[in-house]
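For this view, one protein chain was removed and the others were kept in their places.
What follows is chain A.
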Amino acid sequence: MSEMSRLFVGLMAVLVTASLVAGILSWRSPKPLSSTLVNLNVRIRAWWVMIAAMSIAFLFGEGGVIILFALVSFAALREYVTLTHTRRSDHWVLLGMFLVIVPLQYYLVWIDWYGLYSIFIPVYCFLAMPALTALWGDTSRFLERISEQQWGIMLSVYCISHVPALVTLDIPGNNGRGLLLIAFLIATVQGSDVLQYIFGKLFGKHRISPNVSPSKTWEGLIGGILSASLLGAGLFWLTPFSPVEAGALAALACIMGFLGGLVASAIKRDRGVKDWGHMIEGHGGMLDRTDSLVFAAPVFFHIIRYAWT
């Protein structure tokens, strides 16, 4: 059985177990169900949909995964820009973010042009977007507007594009196994989110930063990251790494993922919203689900690029 099929069977087993456990819990607890349990059921159902979407993308190979993440970027950027201050004069720059920058960035990943996709947004868009805004002549809250645009494009396009960009890495002895590396990153980072949630719900007492996020606890963080690192070590067969290396990289990705979630919570707190959107039932918006991946992907990418290629 190929590695991808093994991973798929493993995921199905986890999902079926999760659905069974949630079903038994719901069946045995008093009605009406507590909001936590209702939310758990909805979350698990959404996971089925997300895993289905990802499986379809992986079936189509590299192109499928690139298109999937271009759509993820689109949805994430839309949620982000909705919460920022925009003015009528920003119309063309905003359109350019959605219609030019997103497709172009993923096209550059597709043609494997590392020299450009790694600087296209942080150099060219960084300079072009404020220049266009200035040419338009509307200086009201100028700094705020251009900074928010920059941050949005970095967060939802540049960072997320490093997930599919993993296939472009030429790791000796890992030819044709780039998709497995992506699967490894997603499985450990998303697994870490789920494990942090479970450990937090079961043992969570001491809040890490009550001002930013009431649901993040030290117990959840430590339990989640330790178990997700073990998960990463156990999934080493997806990667060119030894079990110890895989565990260490998973730990790094999960810590980055935690920080991503924390930053995303701070932005939501600042804007007075609970969720980024309502796209994924029970989870919130696309950015609620991918905030950890946003921070993990570029660091994971560059560590591997530095140490293994």
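To be clear about the criterion, contacts are C-beta pairs under 8 Å (C-beta built on N, C-alpha and C of every residue); 3 or more make two chains touch, one makes a residue touch a chain; residues count from 1.
Basically, contacts and distances are computed from a predicted model.
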Missing subunit (named according to UniProt) among the choices "NADH-quinone oxidoreductase subunit I", "1-acyl-sn-glycerol-3-phosphate acyltransferase", "TetR/AcrR family transcriptional regulator" or "Intermembrane phospholipid transport system permease protein MlaE": "1-acyl-sn-glycerol-3-phosphate acyltransferase"
Among A:G115, A:G137 or A:G272, residue touching the chain not depicted: A:G272
Sole contact to the chain not displayed, among A:N39, A:S55, A:T84 or A:Q150: A:T84
Residue, one of A:W48, A:F98 or A:Y114, that touches the chain absent here: A:F98
Contacts of chain A with the absent chain, listed as residue ranges: 74, 78-79, 81-86, 88, 91, 94-95, 98-99, 271-274, 277-279
